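With one protein chain withheld, the remaining protein chains of the complex are depicted in position.
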Amino acid sequence: MASLASRLAAGGGLLTSWIGIPEPLLAEASARAGFDCVTLDMQHGLWGPEGVMRGLGAVVPLGKPALVRVPVGDFAMASRALDMGAEGVIAPMINSVADAKAFVAAMKFPPLGARSWGPTRAFALTGETDANAYLARANRETVAFAMIETREALAALGDILAVDGIDGVFVGPSDLSITLAHGAAVDQRSPAMEQAARDILVAVRAAGKWAGIFAITPAQAIDYRALGYDFVALGTDSIYLRLGMTAMLDAVRPAG
Amino acid sequence: MASLASRLAAGGGLLTSWIGIPEPLLAEASARAGFDCVTLDMQHGLWGPEGVMRGLGAVVPLGKPALVRVPVGDFAMASRALDMGAEGVIAPMINSVADAKAFVAAMKFPPLGARSWGPTRAFALTGETDANAYLARANRETVAFAMIETREALAALGDILAVDGIDGVFVGPSDLSITLAHGAAVDQRSPAMEQAARDILVAVRAAGKWAGIFAITPAQAIDYRALGYDFVALGTDSIYLRLGMTAMLDAVRPAG
Amino acid sequence: MASLASRLAAGGGLLTSWIGIPEPLLAEASARAGFDCVTLDMQHGLWGPEGVMRGLGAVVPLGKPALVRVPVGDFAMASRALDMGAEGVIAPMINSVADAKAFVAAMKFPPLGARSWGPTRAFALTGETDANAYLARANRETVAFAMIETREALAALGDILAVDGIDGVFVGPSDLSITLAHGAAVDQRSPAMEQAARDILVAVRAAGKWAGIFAITPAQAIDYRALGYDFVALGTDSIYLRLGMTAMLDAVRPAG
Amino acid sequence: MASLASRLAAGGGLLTSWIGIPEPLLAEASARAGFDCVTLDMQHGLWGPEGVMRGLGAVVPLGKPALVRVPVGDFAMASRALDMGAEGVIAPMINSVADAKAFVAAMKFPPLGARSWGPTRAFALTGETDANAYLARANRETVAFAMIETREALAALGDILAVDGIDGVFVGPSDLSITLAHGAAVDQRSPAMEQAARDILVAVRAAGKWAGIFAITPAQAIDYRALGYDFVALGTDSIYLRLGMTAMLDAVRPAG
Amino acid sequence: MASLASRLAAGGGLLTSWIGIPEPLLAEASARAGFDCVTLDMQHGLWGPEGVMRGLGAVVPLGKPALVRVPVGDFAMASRALDMGAEGVIAPMINSVADAKAFVAAMKFPPLGARSWGPTRAFALTGETDANAYLARANRETVAFAMIETREALAALGDILAVDGIDGVFVGPSDLSITLAHGAAVDQRSPAMEQAARDILVAVRAAGKWAGIFAITPAQAIDYRALGYDFVALGTDSIYLRLGMTAMLDAVRPAG
Partner (left out) sequence: MASLASRLAAGGGLLTSWIGIPEPLLAEASARAGFDCVTLDMQHGLWGPEGVMRGLGAVVPLGKPALVRVPVGDFAMASRALDMGAEGVIAPMINSVADAKAFVAAMKFPPLGARSWGPTRAFALTGETDANAYLARANRETVAFAMIETREALAALGDILAVDGIDGVFVGPSDLSITLAHGAAVDQRSPAMEQAARDILVAVRAAGKWAGIFAITPAQAIDYRALGYDFVALGTDSIYLRLGMTAMLDAVRPAG
C-alpha cells in the first residue's frame, strides 16, 4: 500500500480519525468509514501497549496508515509503535531541540537515530520479509510528528524543525491556547491560537516538512486544510459516538 | 432508582441503545447520551459473559436500566444476566409455549419459575442488602421480553402471551420479514412486516403486557412509538459510530 | 498430586474456596491460603470460559484440586472444564434422572458416558503424557457433583444417586430453602432446609457416594462437617474480601 | 475472495490449521504460514465467544476462510460464529438426524433453517453491504460440517447425510476410536478407525457432500488426502509450537 | 461529590484502600466497604494503564475519590491518571526538588505546571461539561502526593515541601526503614522509622500541606492518625483477602 509519507506528499490534507477508547473495533470501523488514516491516542486516550498492538493489527490489514500518539516523553513507546506496525508517531510536548532529538533517536535507525531493530510484528502485518530493504527505507517512510503546543516550543520552532529526522509538527490547539492564555482558558479558536496556527505553518513550509493539527469540529478542519495543513485530525471517537447517538435520539424525541 | 417495570408503566415509549461491540465504555456512553436504557446484545452482538458483566457494571451505577439479549435458547445466561444486574432480558426466537416456559423458568423465582438464587453482583451494584425483600419483588420488577420473529411465533402469539411470567414481547423485524417472505428477502418495512407489527401490538395490549420492537432508523422508531410500542430499540452502536463519523467526514469533504 | 477423589476418600470434610470474581489471582490466593481445593463458580459467579481456563491454570500447578460450577444445563462446559484441568464439576439444578444422565454423558468417557476426547490443556497442566493411562483412570478420578436444590430433586434423589457416573451430590441451601418455602423466603438455616440436609446425607451414604454442601458461614460449615458432609464450600471471595476489609476498618474506626 | 465452498469444490484437500490457544495472533500466524484455512476450536480448545470474534477478525482480512468448532450442542454459537465472519462451522457429536437438523436450523436462513439475521460483524469484515445479496447466497456458501465420531453417528450416517443443509461431515478419529474400542483405548490409527474413515468417505461421496477429518500428523493427513478427503485439519497450535521449540532445542542440545 | 482536597481539609485522617490486583471489582468492593477513598497501585501493584482506567471507572461513579500510585518516575502516567478520573496521584521516590518539580509539571496546568489538556474520560465519569470551569479548579482540587522514602528525600524535605504544586507528602515506611537501616532490614516500625514519621509530620504541618502514610496494620493506622496524619493507607487487597480467608478457615479448623 502507499506509505503515509507518500500520501502526505500527494497533498490534499489527510484526515485521520482519533481513537481514545481502547477497543480495536473502533479503530477498524474508522478505517472502514472513510478516514485516510487512523490515530490511536495513548496520551489522553485510554490505550495500553497491548491494546495499541491489537488496534494497529485491526487497521493495517485494511491498507490504511496507522499512527500512535505516545504519552509525554515515552519515546520507548514510539519505537514500539513502529515495531507494532504504525507508520507514524505523534509525540506530545516537544518543547526543545533536546526533546526533538530524543524523539528522533527512538524513531530512526542509525546513523540518523538509535531506533533498535525488531519489527517482527510490522513485518507480519505488512508481509515484509526483506530486512535490509526495510532498514533502507524505514527512516524515510516512517513519520515523526513533533507536537508544538507550548510557548517554549513556539520559541524553539525553527530549531526543532531543523532537527534531522523530525518529519513534521503537529499542533495541539488546546494546550497551545492554554499556554498562550497563561492558563486562563482553553479555547482552540482564540485569536492568539489561530495566529499561531498560521505562523507555525509558515515555519513548517519553510523547513520543507509536514504540518499537522487537531480539529475538534469539521469547521476547524476545513479551515486548517484551507490554510494548507497536510494532516488534520478530525474529532475523536467519543465525539463520533455522541454525535451519532444524539442525531438519532433528537430525530425521535425533538426538543420541546 | 425507578425500576424498568415502573418506567415502562409510566409510558411514552422507552428508547434503548443497542450495543454489540463488547466494550463497556460504549454502553456507558449510551447511558450518558440520553437513552432511557441500555441493551447489550449477545445474540448478534459480540459480547461474552464476562464482558456483559463489565458492561452492566458500567451502566447500572448511572441509574439507567440495563437489559441483555441472550443467545438463542441460552436461558442459563438469562438468569446470569439478572444476577449481573440486568433488569430485563430479551430472549430471541421464542416460538412456542414451551420456549416461553423455559424462558420464564430462568427469569422468575419459584413458584412462578425456577430461577436460582445468587444475585451477589446485582446486590453490590444496586446497594441492595435485604435478600428477602429482593426475593419478594424480583419476579415483578425484572422484565422478560420474548422475541416474536417467526411464523410459528405469530401463530402461537396468544398462547405465548398467556404464559405467566412473560412480561412482554419484543419484535424482531429483520427475522420476521424474512420468514414472512419465505426467505426471499430481509425488509424491515415490508407491508407484511408492518401489518405484523400492528397485529402483535393488538394482541399484546389485549394481554396486558409490554410491547417492544427494534428500529433501525429514527423514522421507524417514531412510527412504532406512535403505534403504541412501549419499548423501542433505536439503532445500534455500529450505526451511531458510522453516522457520527460520516457526518463529520461529509462536512469536511463534501461529495463532488 | 493426590486426586480429588482420593482426598474425598481420605475423609475429614474438604473445604473449598468459592470464587466468583473472574480474576485468576483470587483463585490462586485461595489455594495458597489453606483451602483444600478451589471452586470457580460460573453459575452465579462472573467467569466466562476463557477466564475459567486462566483460573484453573493458576490453581492446578499449586497441587490443589480445582472444580468448576457450570451454568444451569451447560454440560458442554462441564466437559470443557475437565479439559481445562478441573478435577470436579458441580452441576446446578439436577432435578431428574434425565438431568443426571445428561451430566454424566458430559463427564465420563464411553462406555459410561459420552465425554469427548481432548484434554490437551489438562495434560499440559499436570504433566500427563500417556493418553491411554488418562483414559483408563479419568472416569474414576473426575468427580461429578449433582446439585440437589429443588423439591423435584429431593423427590428423585434416590434415582439420581443410582445413576452410574454421578459421584456425589452438592446441596444448594439457598435454592432449596426457597423451594421448601414455596418461594416465600430464602433462609439457608430454616428447619425444613436443615432437615433436608440431614435427609440427603442419609441417602448419599446409603448410595456410597459423596455429599457436598455450600456454607455461607463457618458455623454452617462446622455443622455440616459434623453431620458428615465430605465436601463443604466455605463462603465466597466477596465474603472473604468484605470480611477482611471490615475487620481492618473496624479496628481503626470502632463504631461509636 | 473465493468462498470456502468454492475452494472445497476446487478439490485437492484443503489443509486447515487448528487453533486452541485463545490468542488471535496465533490464528493470524497460521493464516500467513500457508494453511488454506484456519479453524478456531471452542470444544477442546480454550476460546470464549469474544476471543473467537477477535480471532476471526485477525484471519478474515487476510483472505483465508475461517471456521469455528463449537462446543457440543451449542448451536447458538454456530449462528454467532457465522455472524462473526466464519464461513464454516464444525459441530461435534452429531449423532442423529435430530442433532443434524438442530445444527442446520442454526446454520441456514429460512426456509431451509432458522438462522437469525444479524451479520453486522461479518459485513464489516468482508465489506459486504447488500443484505439481500448475502441472504440469497449465505445458505449456499456457509459450510456446516457435522462431526461423525460415535457408533450412533456411524449407524445414522446415511440419514444424517440426507439432511438438507448438512454440507459435509468431519470425522473425529480420537472419539471414534474410543467408541469403536468400547472405551478401552484412544488410537486414531486403529484398524477399526481406519476402516471407518474409508467407509464414511464412501457414504459422503454417495451423498455428494464434503468429507473432512482431523489428522494429528502429516502422515495421517497425507493418507486422508490420498483417500479423497476434501478438508483435513493438520495438527494443532500446541503441536506446531512444541515441534518448533523441540527442533531448535534438539539442534543445539543433541541427545547424548 | 466532595473533592478529595475538601475531604482532606475536613480532617480526621482519611482511610484509603490499596489495590494491587488489577481487577476493577476489587477496587469497587473497597469503595463500597467503607474506605474513604481508593488507591490503585501501579508501582508494586500489578495494574497496567488500561486496567487503571477500568478500575477508576468502577470507583468514581460511587462518589469516592480515587488515587493512583504511579511507577517510579512515570510522570506521564500521573497526567493520564488525572485524565482517567483520579483525583490524586502518589509519586514514589521523590528524592529532590527536581523530582518534585517534574511531578508538579505533570500534575498541574500552566502556568503552575505543564499538564496537558485532555480530561475527556474524567468529564464523562463526573458529568463535568464546562472545560474552563474544570481548568480553573483542577490545580486546586487534584492532589499531588510526593513520596518521601529515602535519606535523600528526608534531607531535601523542606525544599520539596516548598515546591509550589506539591500538595502533600506520602511516607513509604518500608523503603524509608530500609534506607535508614543502610539496607540491613525492612522494619516499618523501627525506632528510626517512627522518629522519621514524626519529623516528617512536623515539617509538613509547617509547610501547610497534607501528610499521608502507608500502614500495614490497623495498629499502625491508629498511631499515624493519632499523630495527625491526614491520609492513611490501610493494608492492601492481598491482606484483606488473606485476612478474610484465614478468619473463616480458622473458625472451621482451629489449630490443634
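Each chain gets a letter, A, B, C, D and E, in the order it is written, and its residues are counted from 1.
Just so we're on the same page, contacts are C-beta pairs under 8 Å (C-beta built on N, C-alpha and C of every residue); 3 or more make two chains touch, one makes a residue touch a chain.
Only a predicted model underlies this, so the values are computations on that prediction, with no experimental measurement involved.
Undergrad: So which of E:T16, E:S30 or E:Q43 would be touching the chain we can't see?
TA: Answering carefully, the residue with contact to the hidden chain is E:Q43.
Undergrad: Specify the residue from the set E:G34, E:P71 or E:G228 that touches the hidden chain.
TA: E:P71
Undergrad: Return the single residue from A:M53, A:I94, A:I166 or A:I213 that touches the missing chain.
TA: A:M53
Undergrad: Using the document's contact rule, name the residues of subunit A that touch the chain not shown here.
TA: 48-51, 53, 75-77, 79-80, 83-84, 106, 109-112, 114, 116-121, 124, 131-132, 135
Undergrad: List every residue of subunit D that touches the chain not included in the displayed model.
TA: 15, 17, 21, 23, 25-26, 29-30, 33-35, 46, 218-219, 221-222, 225, 232, 234-235, 237-249, 251-253
Undergrad: Using the document's contact rule, name the residues of subunit C that touch the chain not shown here.
TA: That gives, for subunit C, the contact residues 24-25, 28-29, 32, 54, 57-58, 61-62, 124, 127.
Operating definition for what follows: only the chains that are shown with their structure count from here on.
Undergrad: Just to confirm, which listed pair, B-D, C-D or A-D, duplicates the contacts seen in B-E for more than half of them?
TA: Answer for B-E: the repeating interface is A-D.
Undergrad: Could you tell me the distance, in whole angstrom, between the mean C-alpha positions of subunit D and subunit E?
TA: 53
Undergrad: Could you grab the centroid distance between subunit C and subunit E? Build each centroid from C-alpha atoms only and quote it in angstrom.
TA: Those two chain centres are 40 Å apart.
Undergrad: Can you check how far apart subunit A and subunit D are, centre to centre, with Cα atoms defining each centre and the answer in Å?
TA: Computed from C-alpha means, the inter-chain centre distance equals 42 Å.
Undergrad: If a residue has to touch 2 or more other chains to count, which residues of subunit C qualify?
TA: Subunit C, residues with two or more chain partners: 46, 48-51, 238.
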